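With one protein chain withheld, the remaining protein chains of the complex are depicted in position.
Lettered A, B and C in written order, each chain numbered from 1.
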Amino acid sequence: MAYKDEQLSEEKVFKDPVHRYIHVKDQVIWDLIGTREFQRLRRIKQLGTSFLTFHGAEHSRFNHSLGVYEIVRRILFNFENRPNWNNDERLLCLCAALLHDLGHGPFSHSFEKVFKLDHEDFTKKIVLGDTEINKILTRVGKGFAQDVADVINKTYENKLVVSLISSQIDADRMDYLQRDAYFTGVSYGHFDMERILRVMRPMEDQVVIKQTGMHAVEDYIMSRYQMYWQVYFHPVTRSAEVILSKILHRAKHLYEQHYQFKQKPTHFLSFFAESVDLEDYLRLDESIVLYYFQAWLEEADPVLRDLCERFINRRLFKYIEFNPNQQMTEWMELYKLFQAIDIDPEYYLVVDSSSDLPYDFYRPGEEEERLPIHLLQPKNDELKELSRQSDIVEAISGKKRTDHKLYFPLDVLEQLPADRPEKARIFEILFG
Amino acid sequence: MAYKDEQLSEEKVFKDPVHRYIHVKDQVIWDLIGTREFQRLRRIKQLGTSFLTFHGAEHSRFNHSLGVYEIVRRILFNFENRPNWNNDERLLCLCAALLHDLGHGPFSHSFEKVFKLDHEDFTKKIVLGDTEINKILTRVGKGFAQDVADVINKTYENKLVVSLISSQIDADRMDYLQRDAYFTGVSYGHFDMERILRVMRPMEDQVVIKQTGMHAVEDYIMSRYQMYWQVYFHPVTRSAEVILSKILHRAKHLYEQHYQFKQKPTHFLSFFAESVDLEDYLRLDESIVLYYFQAWLEEADPVLRDLCERFINRRLFKYIEFNPNQQMTEWMELYKLFQAIDIDPEYYLVVDSSSDLPYDFYRPGEEEERLPIHLLQPKNDELKELSRQSDIVEAISGKKRTDHKLYFPLDVLEQLPADRPEKARIFEILFG
Amino acid sequence: MAYKDEQLSEEKVFKDPVHRYIHVKDQVIWDLIGTREFQRLRRIKQLGTSFLTFHGAEHSRFNHSLGVYEIVRRILFNFENRPNWNNDERLLCLCAALLHDLGHGPFSHSFEKVFKLDHEDFTKKIVLGDTEINKILTRVGKGFAQDVADVINKTYENKLVVSLISSQIDADRMDYLQRDAYFTGVSYGHFDMERILRVMRPMEDQVVIKQTGMHAVEDYIMSRYQMYWQVYFHPVTRSAEVILSKILHRAKHLYEQHYQFKQKPTHFLSFFAESVDLEDYLRLDESIVLYYFQAWLEEADPVLRDLCERFINRRLFKYIEFNPNQQMTEWMELYKLFQAIDIDPEYYLVVDSSSDLPYDFYRPGEEEERLPIHLLQPKNDELKELSRQSDIVEAISGKKRTDHKLYFPLDVLEQLPADRPEKARIFEILFG
Partner (left out) sequence: MAYKDEQLSEEKVFKDPVHRYIHVKDQVIWDLIGTREFQRLRRIKQLGTSFLTFHGAEHSRFNHSLGVYEIVRRILFNFENRPNWNNDERLLCLCAALLHDLGHGPFSHSFEKVFKLDHEDFTKKIVLGDTEINKILTRVGKGFAQDVADVINKTYENKLVVSLISSQIDADRMDYLQRDAYFTGVSYGHFDMERILRVMRPMEDQVVIKQTGMHAVEDYIMSRYQMYWQVYFHPVTRSAEVILSKILHRAKHLYEQHYQFKQKPTHFLSFFAESVDLEDYLRLDESIVLYYFQAWLEEADPVLRDLCERFINRRLFKYIEFNPNQQMTEWMELYKLFQAIDIDPEYYLVVDSSSDLPYDFYRPGEEEERLPIHLLQPKNDELKELSRQSDIVEAISGKKRTDHKLYFPLDVLEQLPADRPEKARIFEILFG
């Protein structure tokens, strides 16, 4: 296929605040960016509900996808002519990098949990299905779309290729840490990516890091650690996430109860029925979701209406530290007290545990984990796993630190009459 | 009203990528930020369609409004105890700064032009109408809401207060230049704001700049100049703006022709009828607009459908330099050629002139202009207008540089059969 | 003394690349900066020989001293009106911050070791002796100069004041980490100082950090850790340091042997004799030292000449990892081999252990350590030591990681005739 190597007559660039410029020379990449499935990522925020905590975090997955592509492009530029690297797989890597998040829907985390979806399935469906994306990939060559799907799915034969996109130090993470730091404005998330790219070396089945780059990698791991606890697991973001999930739960529940919606949830029907096809999935972006949430402000059901109002106008739940496993008695008492004052605890008394969130920091060896980071020793080309070389990484790896919080509508509780005995007791349990 | 001076028990901060932190100590400010009318600004992009050119430009007016507030807060911190400054007007300035853009709707520029709206009217209506904002302002004191409206409206008696928000070097512009530069990632838009704030001095009816700060102000003016031509007037952004306007025109036209929409444009009806009330206005944000544009992808009308498809999937019009005043003959011929090939030139052959856009760079003395910049001379406290002191500013002020471009769907033209005589002629006119 | 509160008629600022601006309002501070003893710090590099590794690291202690002053100024701005803080000690803190490094000489580390000096002694002598500094401090009030000396010396009664300048999270470290990162250009050394300053609280005998700021402090500790290993202990810098020490040793040795210098080492005589008075000390800055090293390029003694040539023209020693405690046999053999080939191992075979260097990372509880960091708990105002709250800090604290390296002139060894048996054996030991 001549298309495979087809180059644009002049390199095109996108101005990017994180990587300065994103460079495109391949016609295939240019065409993929122009598809409706890829443009749709503009309508899905990279950080879901985080913009309600960090007002700068309004950037989309479109942004991030270009960034991951650019990082892989730079890695491969360094790999050219190195041993263990076959440049024939260059375009495959670039396409997989660009498209790896294609299957994300609006507010993925909550949607996936409530409606039992998996964005990786949808990525595969978009790449292999009847889509503009698939047409372009197929023009590259027979089997190319399948190869792209396999790389994203981590089942591609050459694990070196897979590791560029999915390992403990892949282009995906390097982009999102820097990008999310940039848009939130936090001072974490910075590390010397240019140096890391320079010390990356292709090996038979993975990308490894020269030992001399260990400190840069430590810095990257620390960025991850800080970003998870300071940004991704931020308790206010989780409050918004809790409300969002409960809206979806409530809407589904109402649908199952044959509730008559004023605004018929057309776009949601196949989600409620748990039989979402690709076209339904692609139609549901965040503007659609926000349209419904605003429409539902006028629904008769008080729970759905209230939860939507909270989400749209950012009237979030408050929270306390609370571990239901260790505080079972309080938990049960609170549950009953909420029932007694007619606040449905299913929707208004919610425990959220941060380890549910789809992020992890460095945990080599755990099941289903991404590939660990290996350091290439100078003299003998031996590989050593990072956490065995680095005290700092060792200190934070393997420790699963779950953070439990209890979320509830403090505003409602405060408005209870002062003489209601439940009120006093609830405040006593919550605030001691 | 004790409320006027009510302070939060502990200062609250927002992490902001541009100003590092935004500090809130006043209960009033905190409460205003929490209103539904202010939260709505999260669903309106600061730069309208610019995100289709600069993918980072996805930030909202919520962001910018906090930024303007913060800059005014810092200015007033420096003004405390200075002559000519009465600190009793501090809270008024802060509220006006925070709320000055409250009346913006989705994609303001196009909406205002097509539906003959004025966002400043709506700001006034939100501040003075039956809104959460008004309730809070009224708690501060009788007449306070009116004062805030007057400051924003530039009719407030103390012009010094007005000039903080509306002059050639006000907090509004200082925020948006820096913020838009940050989010687009361009290297323009940087100037030494800290220095400018330090050389600002309150005078009887305006804020002036100490002569020693002239070079910092020159740098700011240059940032403006570069941002306008590189970002705000970018021809690709204007292409998206052209398509957006044409969608609105077409939908209004169809409505007037009693076209039967599959997706009834409920939210748009009062816009089409040009009788928008406040509640209608507030309900229409960008998520709603994008919902309709996507719904209209399935309309029968081919023009509406096609334009929406172009906007949603970013299949924009191409452009050439074209001045209809000087190229009247070509213009008329093209118009007829488009008609001959059944492409409605009303929608598909559009001249856009950048001077239509709601930005200006420094033009002292023009009608309806913001206050010019005055430099305070060291010895005699005389004031001199900036462009008389600075060669560079003089060079770019007063020159109205209109940039005319002709937009059209190149993709459609390319698909015309090669043997159609109109095709050859059209290409000849367009590309010489 | 009226002088104490004397303010400049207009605030003065210094443009500073790290803190943007350094603000001076107090006449005393302005006058102290103008003294010859303070201006002398311009001729002493902040990072000694690091500029031979990181070419950007050419900044002086003058720079850093202004930075420490500015940070303390900002801390105290936040402390005003807080409990536990008596603003009468403000000027004392500012002076101590500005002057804390006044006693540093050229290439302090090596000079102090070789000539058995202590820069803190000289700081005290400058503050209390017959100097321009002392005159200005004395104008503030009787005993003021002594108070400044006591704060710097950590013997001042109010330990809260001391802790601003000398604790595990003091203004000194916060400035140098950021400044050294800025000038070297490394990507470490960044942390959110603005946030740390905001969560600092004065307590009875120390500055503590609100628990909510823990992650910002972790980030700061990590910056320290990375800066020490990546910058301060860099093996190339240590190579230059080794040569520098050996030059000083050799010159002293020659002096003791009554060697006839062509360029008489006038400025060094009292150093060689270990009886340095204040005036001698102040006269010896880095320009003087470099003058002599260049003059000594023409000395007859081949060791002195060669070492100076290496330092001036950056022909440094190479190094290998080498722990003399564990490799005593090799060490002794090498020593003899060097003697056999007439390369004096006293000067040309040098073990350097990084823990000798005058930096430490976080080691609470160690003898002579700076005050540890305490976190202020939200509810009960209890204090908890940082490393007990933070896994990461715990991981790196208390572990003394000494790094041993062996330095030698590889160039000389390579020029040995190939057939000399010592050559083969030396290379075998060094490179295996």
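Criterion: contacts are C-beta pairs under 8 Å (C-beta built on N, C-alpha and C of every residue); 3 or more make two chains touch, one makes a residue touch a chain.
As the structure is a prediction and not an experimental result, all values here were calculated from the model.
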item: Touching residue (missing chain; options C:7, C:212, C:287 or C:402); value: C:287
item: Residue among B:205, B:280, B:330 or B:394 touching the omitted chain; value: B:394
item: Among C:55, C:116 or C:336, the residue in touch with the chain that has been omitted; value: C:55
item: Candidates C:85, C:111, C:144 or C:182 - the one touching the absent chain; value: C:182
item: Residue of B:38, B:188 or B:317 touching the missing chain in the full complex; value: B:188
item: Positions on chain B where the hidden chain makes contact; value: 186-188, 190-192, 195, 215-216, 218-219, 222, 225-226, 229-230, 391-392, 394-396, 399, 401
item: Residues of chain A in contact with the chain not shown; value: 13, 20-21, 194-195, 198
item: Residues of chain C (touch criterion as defined above) contacting the omitted chain; value: 14-18, 20, 34-36, 39, 42-43, 51, 54-56, 58-60, 62-63, 66, 182-186, 283, 285-291, 294, 312-315
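Everything that follows uses one rule, which is that only the chains that are shown with their structure count from here on.
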item: Centre-to-centre distance between chain B and chain A (centres being mean Cα positions), rounded to whole Å; value: 32
item: Inter-centroid spacing, chain C versus chain A (mean Cα positions, whole Å); value: 44
item: Multi-partner residues of chain B (each touching 2 or more other chains); value: 20
